[in-house]
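Here the complex is missing one protein chain, while the rest keep their positions.
Now for chain A:
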Amino acid sequence: MADRVPLVDYLVLSEDPRLVARECERCAARFFDRRNACASCGATTFRGVDIPRTGTLVTYTIVSVAPPGVAVPFVAAVVDCGGTAVRGNLVNVAPDPGRLTPGMELRLTTVSVGTDGAGTEAVGYGFEPA
């Protein structure tokens, strides 16, 4: 199997790919980016926490016009995974408002982003109907 790298560092590629948030050790606020301190309470220590692989659709849009280099249409969404909001695209579902209902059950899946000049595959994530 060729080398694989995650599209973002909070995506862990394993048998069961999952998202790992940085959780503030003091107030439990969760973040996906590299942190300097907690935006909620100011503490500076964090622990990694696995985000549930299933969730429900909070909101979405179907992007039809985007800057050059961004393939359209795609469904951009916010998914509630056990109380943590996650940004991601909806995949394996038609970009049709009739097929997308806030509250619908979703599960995490991986999506190939492409292969670089060295043969390494980048892998991203999305959510598909559960």
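To be clear about the criterion, a contact is a pair of C-beta atoms (placed from the backbone, for glycine too) under 8 Å apart; a residue touches a chain by one contact, two chains touch by 3 or more; residues count from 1.
Throughout what follows, contacts and distances are computed from a predicted model.
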"Thiolase family protein", "Fumarate reductase subunit C", "NAD(P)-dependent oxidoreductase" or "Branched-chain amino acid ABC transporter permease" - which is the UniProt name of the missing chain: "Thiolase family protein"
Going by the contact rule already stated, which one of A:Ala66, A:Ala94 or A:Ala130 would touch the omitted chain in the full complex? A:Ala66
Across the whole complex, the chain not displayed is touched by chain A residues 5-10, 29-34, 39-40, 58-67, 69-72, 74, 76-78, 83-89, 97, 102-103, 111, 113-114, 116-118, 120, 122, 124-125
